[in-house]
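With one protein chain withheld, the remaining protein chains of the complex are depicted in position.
Per-chain numbering from 1; labels A, B and C assigned in written order.
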Amino acid sequence: MPCQSSDELKALVKEARPYTKNGKVADYIPALGKENPNDLSVAIYYPDGQCISAGEIDKKFTLQSVSKVISLALVLMDRGQGYVFERVGMEPTGDPFNSIIKLETAAPGKPLNPMINAGALVVTHMIKGNSVQERFQRLLSFIQEMTNDPTVTYSEEVARSEFETAYLNRALCYFMKQYNFINEDVELLMDLYTKQCAIEMNCLDLSRIGMVFAMDGLDPLSGKQIMPIDVARICKTFMVTCGMYNASGEFAIKIGLPAKSGVSGGIMGTVSGRFGIGIFGPALDEKGNSIGGMKLLELLSKKYGLSLF
Amino acid sequence: MPCQSSDELKALVKEARPYTKNGKVADYIPALGKENPNDLSVAIYYPDGQCISAGEIDKKFTLQSVSKVISLALVLMDRGQGYVFERVGMEPTGDPFNSIIKLETAAPGKPLNPMINAGALVVTHMIKGNSVQERFQRLLSFIQEMTNDPTVTYSEEVARSEFETAYLNRALCYFMKQYNFINEDVELLMDLYTKQCAIEMNCLDLSRIGMVFAMDGLDPLSGKQIMPIDVARICKTFMVTCGMYNASGEFAIKIGLPAKSGVSGGIMGTVSGRFGIGIFGPALDEKGNSIGGMKLLELLSKKYGLSLF
Amino acid sequence: MPCQSSDELKALVKEARPYTKNGKVADYIPALGKENPNDLSVAIYYPDGQCISAGEIDKKFTLQSVSKVISLALVLMDRGQGYVFERVGMEPTGDPFNSIIKLETAAPGKPLNPMINAGALVVTHMIKGNSVQERFQRLLSFIQEMTNDPTVTYSEEVARSEFETAYLNRALCYFMKQYNFINEDVELLMDLYTKQCAIEMNCLDLSRIGMVFAMDGLDPLSGKQIMPIDVARICKTFMVTCGMYNASGEFAIKIGLPAKSGVSGGIMGTVSGRFGIGIFGPALDEKGNSIGGMKLLELLSKKYGLSLF
Partner (left out) sequence: MPCQSSDELKALVKEARPYTKNGKVADYIPALGKENPNDLSVAIYYPDGQCISAGEIDKKFTLQSVSKVISLALVLMDRGQGYVFERVGMEPTGDPFNSIIKLETAAPGKPLNPMINAGALVVTHMIKGNSVQERFQRLLSFIQEMTNDPTVTYSEEVARSEFETAYLNRALCYFMKQYNFINEDVELLMDLYTKQCAIEMNCLDLSRIGMVFAMDGLDPLSGKQIMPIDVARICKTFMVTCGMYNASGEFAIKIGLPAKSGVSGGIMGTVSGRFGIGIFGPALDEKGNSIGGMKLLELLSKKYGLSLF
């Protein structure tokens, strides 16, 4: 991997790392619980193929909720905006990401946005293909293309573990099935969704995905437009309004980047026209975001003036 | 069946029947949708074995939510009050019977009472036995004993139809499974629950069950105490505080009997020490109670001074 | 006061008193906070004028929420059922007594029942009279008639203290004013409501009110029907379905009496046709009911078979 260790990034990681002590590794999935809470790594990927990094850069982690924004991109390409936004809303919510309440009180059964679990489940439901296997393969290929790494795959252990315990997600699915927002067999959807969440990579790979979003869907190295410009922009907008769970509003004010986090401790960030960011720090704050990763992004944003606002 | 047609009851049915025009037969289950909305029948069963009736007394209907109070009685006998009320609350709720909101906002995952769907599912989950078959057979035998009719069974058609479409109940189950209030396989529980709801009888049978509750669990004809006194009384209390969906408060004021209704149009009523009432009228009001049955009970309560209060 | 000390009641008070140690005196009103948490007293008033008692029988306390059932009786007489129940519902709620949520989510602005704060405020709003002074005097006279004690009045100190701090009740009032369930000046209503809550008596007086409800509104000693039978019965029904805050369901199962409690530690109970009960024990459980009083009622109900069910 040709990613250069950077003294500047190292200094920022050093400054952010002590904050990991105030966080906790997610423990509801055994595989996540085994992570070292002090880990903190970052990679920045530029459109010219250059890359700088710091920290335990080789550590792999599963995407978890980071995958929500990628499946959304695929589904917008598969189905078009009209079809998609009839089935999932565009509005942020002040509720936790796994809340079921709004499914009953708002337009019944229609999730408020694609970044909460209910919405992400509907999105994954819309991935085209004749079988779970085919649909998963299409998503994986899309990711392999963005990372330019055909070896990216998923962790069977994590997928199985989540499949066995995802009762709340099943509750969300059945609720939406009642209202026809989901039509397929819930167990098949759970199979696909837990595999999606278990796709595994390191923060270099993740930074390259962020770079593709930063370039509005273009991979400047291959010259290929991996997704249409408006798809990339819609995804970045959701990252701003609801990418960081119910800390998204605070994140927009303090950091101001399109970013998406997962409970594995991964964060993908994107700075339009400039670069992508991949971060891994498994110790989480109480909202479910990487606590060291948040600090690191705050330092990066201040130092390099990365805020959109 | 030795149940005597009664002119007095006939007159009351005649007075109540026009109200059925303002109601609607439940149509989410095909078998229920086929009922005649004008049907209205009633039987009153006395402790000495006498019985009076009026209307289409031979029509069978499924118990639906009426079964909730019978499974509760069985489970209180199976498990004891302590065990049961750790897993389901005792408080009425102002929400609809199929609402999921309180499962998230109140003690998470613990249903407020055994008469809403969430609570009834936990109750059915607690029925003892080594298999769905055995557990269902135990419930059915309990009912056959109260009706003194060993031919009572369930409608396979209705059970199957509900099993295939009960997405909302599955959502409730998975939500409660997340919080360990349900531990078994949800599909097995749904199998048992939909069979329970599909147990079929006519209003004479139902009135005999009401009579057993009226006698605090004693069948005076066989001399057998079918359930302990305190179990019968707890069940009657729940019928008063939350037996008629979220019209229970109004029902207590206007009619004042322990009663339990189902969306099939059945209502079981009980007048302590005096008699049991079985009613069938499939046209429902907007809260899900038999609209003709409610009127009939109001007339009966006024005429015979049946209110507890 | 011709109320006889009773050894039997003394024994029950002795058994219940230790439970007061697990409770806490309400402290949000200074006057309530000064009470002795170990106090526990009870009076039972019979239709023939006999009375038995135990404990600190002379201690006075303010009615607080106990007054809700009395103002309801007055308003049902003033306005009739039709008018009243267009403005306040009949259904129990699983929410705390001071919750505002259902005012927004259910029929907007219409409180679910007259025993929660929102409902009680609408009820007090409906008391007839040309001024707060006149309306309060009418309520007080009604109470004096039931207690047969013309010296009953209110605590100015408690009323003033509650008037100054009742922000949540003002929030409820303005919300209901938005939806036209309240039309008068909110400050005038708060003046009337806080005086109502501050009406003061001892448990002997309270037991006599309970006796009038037990006799369906008749004062057998004066021969006067103080309120119509159906008004008394409606009030008793609400006491059963929602008289003990959101412990009403459990209370119905364990004790089974129409009863109404207040955060001062007062409880009025009523046993139809037999007697009224007045209890004072200022140490409260976490739901806001007198903890010693609840125990005492449980002992009384078991010993004398007082449950309705």
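Criterion: a contact is a pair of C-beta atoms (placed from the backbone, for glycine too) under 8 Å apart; a residue touches a chain by one contact, two chains touch by 3 or more.
Please read all numbers here as calculations on a predicted model, not as lab measurements.
Visitor: Missing chain touches which shown chains?
Guide: The omitted chain makes contact with A, C across the full complex.
Visitor: Looking beyond the chains shown, say which of A:E91, A:E134 or A:E184 touches the absent one.
Guide: A:E91
Visitor: In the full complex, which of A:L12, A:L74 or A:L112 touches the chain missing from this view?
Guide: Going through A:L12, A:L74 or A:L112 one by one, A:L112 is the residue touching the chain not shown.
Visitor: Tell me which of C:N36, C:Q50, C:Q178 or C:S222 is the one touching the absent chain.
Guide: C:Q178
Visitor: If I consider the whole complex, including the chain that's not displayed, which of A:R87, A:K102, A:R135 or A:R170 touches that chain?
Guide: Residue touching the absent chain, from the options given: A:K102.
Visitor: Residue by residue, what part of subunit C touches the chain that was omitted?
Guide: Where subunit C meets the chain not shown: residues 99-101, 103-105, 167-168, 170-175, 177-178, 186.
Visitor: Counting contacts across the full complex, list the positions on subunit A that touch the omitted chain.
Guide: 89-95, 102, 106, 112-113, 233-234, 236-238, 240-242, 246-250, 252-253, 256, 258, 272, 307-309
Going forward, only the chains that are shown with their structure count from here on.
Visitor: If every chain is a node and every touching pair an edge, decide which shape results: line, ring, star, complete or other.
Guide: Contact pattern: an open line, chains touching in sequence.
Visitor: Determine, using the mean of C-alpha atoms as each chain's centre, which chain is farthest from subunit B.
Guide: Centroid comparison gives A as the farthest chain from subunit B.
Visitor: Just how far, in Å, is the C-alpha centre of subunit C from the one of subunit B?
Guide: 33
Visitor: Please compute the C-alpha centroid of subunit A, do the same for subunit B, then give the distance between them in whole Å.
Guide: Chain centroid spacing, subunit A to subunit B, equals 48 Å.
Visitor: So which stretches of subunit C touch two or more other chains?
Guide: none
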